[in-house]
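Every protein chain but one is kept in place in this view of the complex.
Letters A and B mark the chains in the order given here, with residues in each chain numbered from 1 onward.
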Amino acid sequence: MFVLAITAAIFLAVGGVLAYVLIRYRQRATDSDREPAQIYGSNQIELSWTVIPVLIVVVLFLTTARVIFNTEYASKPRSALDVVVIGHQFWWEFRYPKLGIVTANELHIPVSDPNHPAPTYLEMSSADTDHSFWVPRLAGKTDVIPNRVNVMWIDPESPGIYLGQCAQYCGVQHAKMLIRVYGQSRGDFDRWVAQQQQSANQDGAREEGQSVFLHNACINCHTIRGTSAAGRFGPDLTHLAGRDTIASGAIRNTPANLRKWIDNPDRMKPGCLMPAMHLNDHDLTVVTAYLTTLH
Amino acid sequence: MADSLPLTGAIDLTSAPKARPLALEVLHAWVTTVDHKKIGLMYIGYALVFLVIAGLEAVVMRLQLAVPENSLVSPQVFNRMFTMHGTTMVFFVGMPILFGFGNYLIPLMLGARDMAFPRLNAFSFWIAAFGGLLLYFSFLGGDGLYGAGTAPDVGWFAYAPLTAKVFSPGHSTDYWTLGILLSGVGTIGTALNIVTTIIALRCPGMKLSRMPLLVWLYFITCCMVFVAVGPLTAAQIMLSIDRYLGGHFFDTQAGGSAVLWMHFFWIFGHPEVYILVLPAFGFANEIIPVFSRKAIFGYPAMVAATVAIGFISLSVWAHHMFTVGLGPGANTFFTLATMVIAVPTGIKIFNWIATLSGGNIRFTVAMMFCVAFLFQFLVAGLTGIMLSASPFDWQLSGSYFVVAHFHYVLVGAILFTIFAAFYYWFPKMSGRMLDETLGKWHFWLFLIGFHLTFDFMHIPGVLGMPRRIYTYEFDRGWGVWNLIVSCGVIFQVVAIGCFVFNLLRSYSKGRIAGPDPWDAWTLEWSTASPPPVYNFATIPTVQSRRPLWDLKHPEDPDSNYEM
Partner (left out) sequence: MSTVSTTLPDPSWTLPSRGLVGIACLIVAESAVFIIFVVAYIFYLGKSISGPTPHDVLDVPIIGTICLLSSSLTVYLAVRALRKNKVRLCSLWLAATVLLGSIFLAGTAREWYQLIYQHGLTIRTNLFGTTFYSLVGLHATHVIVGLIMLTLALVFALLGRVSEANAGRLDVLSLYWHFVDAVWVVVFSVVYILGR
């Protein structure tokens, strides 16, 4: 706000003088043909309008430097939550190393109480091209770069869903690499963690679907903990049914959408890297039914 | 008084009648010319064609983004549009048009007959032109029109490793690399020519402190070109080595660094935008005094401020990388350097205002564009100051706020002064005046369109909309702002239409201009409009910064006062 105030003041002052000069000194029909007095410069005036901007810059710079250092050197409290973020084309992998959880695209974190801060520290890197993690209502963006680890922290104080998306052009579906951050109360968050820590739901009625999944190329890319599927190229599906969206926030997670997605991802998110699985109708139905049981 | 020639013997008044030349003769003359005026006009014409093309690319983008979840074009096409729009506007509109004006005006302003190296001049033009054609051939090459086309889609700054062979197969990225590489060769050649001309071909009496400010600004611009274009060329060679010889410069799998590309690109990229803006300041420096009827206020300070801007601009590049995680030390340094550049830039704005103050301001179309430039550049500079504060930038980088900011500079400042330059120097180049009424339509329509589009564009940025996305969701709240932004495009398109119509019609039907229609003061106005191929019958000798002022006001010459 301070920066905005200074720049607004400068705009009004300089713009005002400019507007005044333009009106006051415009050529009028009653003017004689004589040229106005030619003034080539003035050392005093020029000195003053050098010194004043320098002072403004000094003030602006010092306040900015303080914010930079406060943000980047903020000390990490012991109650901070650690999340590892890995950017992929075109989805987000979230790993909670100390909790043994792996999930994708929807980040659940506890909200913080100012008296007992519990920020979330994100350690981020990329598996392929440059990305950038940006949830505007929580923090500025930090780039997610291969062969480099960047750290940032977020610290929401009220529960809710915070929307964000990738902010560094990373290829065809950069626009649909969305982020949903679920700020939850401590109780809700702990419940979510407990459920995520379990292996995949084994529902007897959906065994056929599970069998189709495990005997197709799905397992090359996806992990479902508790089964033999351990692929890392695509999102972890262990608790897929608990998510509000699929395709990195691009599509609502309903059985109908899920079926269409598995049938032909490129039609719903053109250019995404999941290939069409070419399953027949029956297989498609049972696999979808199976995946909807993975709470 | 402005119509009669102040210099006797300065031009050859006899003209031998010639038979009408054949079309093929005319074409041959233009293709083989080494005359700086013809080359300048070719640069300008080339740039105008690409301005329209790149403008159409922008129209496609704005139509797609006007409403949420639009499906007018596929993401692949959209990504090609923003890549080609940015690349074309910077390299094949901005650079050629500015070097075109420079080519045309600098020898005339210096009292010289041509550039220092006329053949190099022609070579530089043709290789740069070829670069642009090569880039656009990418739409046809490879898969061509049947498939999705192979125009590059990696963004105009082509961050690694997206540009690696594995993430960008095919040749689209290579068209980007080669097209710009060739244009860079041309740019260095022209810059070399301009610097040599300025140092070695000034007419007698024209000390460096007596050159028109436009020439000073081009001089500094070209010095920056030498330092800034090399890094881009080097980075592109490295990229090509990665893509074709299996190199690992930017191959993160082999330990290479994606951030290194960013450093190299922005070491070029930031000075590049100053290379684009300094000539625009040069135009303002010539036009504002003439239509205020006063000498420029503070000539030495203007030169010193520009030199300062040139130097400082070489040290601010990483303000494009505040979000990369360079660390608080680096972020602080680049914040400081970027804020410091505001001081000399502010000095220039104050000097312009002081020039206007006490003057007798004539609001010709050229002057109107310059006035708009002053307000808009002020705003652009201030949003730049906002962005220079890294914490601000962490939110706004890569968002539509940045897009709005840089379009405010590129369109609001640079394009507006280019329009001013057209209205001011078209009479000299063609011998006829551009129509002032059509010019006013052009100005007001474009002003409305510009502000509709780029004022409101700041808002989606602040609301969290990133750049380079082909669509956005309904629930983000960006729809209404994007719609307003897209509506502004209509006005701009019509305005450009007026402008092109004005150019074409005035070329044959405009009012005859004479050598000095604006009652101006620098040497180009002392010769005929258009100038003969040898520029001046006799090389003039000058004794002050405004030789024609001294001639018109012998009782009060500049040489008595110059600081």
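Everything below uses one rule, namely that contacts are C-beta pairs under 8 Å (C-beta built on N, C-alpha and C of every residue); 3 or more make two chains touch, one makes a residue touch a chain.
For clarity, every value in this text was computed on a predicted model and none was experimentally measured.
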Partners of the unshown chain among those that are drawn: B
Residue in contact with the excluded chain [from B:W156, B:F249 or B:W266]: B:F249
Touch with the omitted chain, as defined above, among B:A128, B:A160 or B:V195: B:V195
In subunit B, positions touching the absent partner: 6-10, 116-117, 188, 191-193, 195-196, 199-202, 204-205, 222-223, 225-231, 233-235, 237-238, 241-242, 245-249, 254-257, 260, 264, 267, 526, 538-544, 547-548, 550-551, 554, 557, 559
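What we mean here is this: only the chains that are shown with their structure count from here on.
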Distance between the centres, which are taken as Cα means, of subunit B and subunit A, whole angstrom: 34
Subunit A partner contacts - residues on subunit B that touch it in the complex: 74-76, 79, 153-155, 159-162, 167, 252-253, 255-259, 292-295, 297-301, 323-325, 327-328, 331-332, 335-336, 339-340, 342-343, 346-347, 349-351, 353-354, 356-363, 371, 374-375, 378-379, 382-383, 385-386, 389-395, 397-399, 463-464, 466-473, 475-476, 553, 556, 558, 561-563
Residues on subunit A engaged by subunit B in the complex (per definition of touch): 3-4, 7, 10-11, 14-15, 17-18, 21-22, 24-27, 31, 35-42, 45-46, 49-50, 53-54, 57, 60-61, 64-65, 67-69, 71-73, 89, 128-130, 132, 134, 136-137, 139-143, 145-148, 150-151, 163-175, 178, 270-271
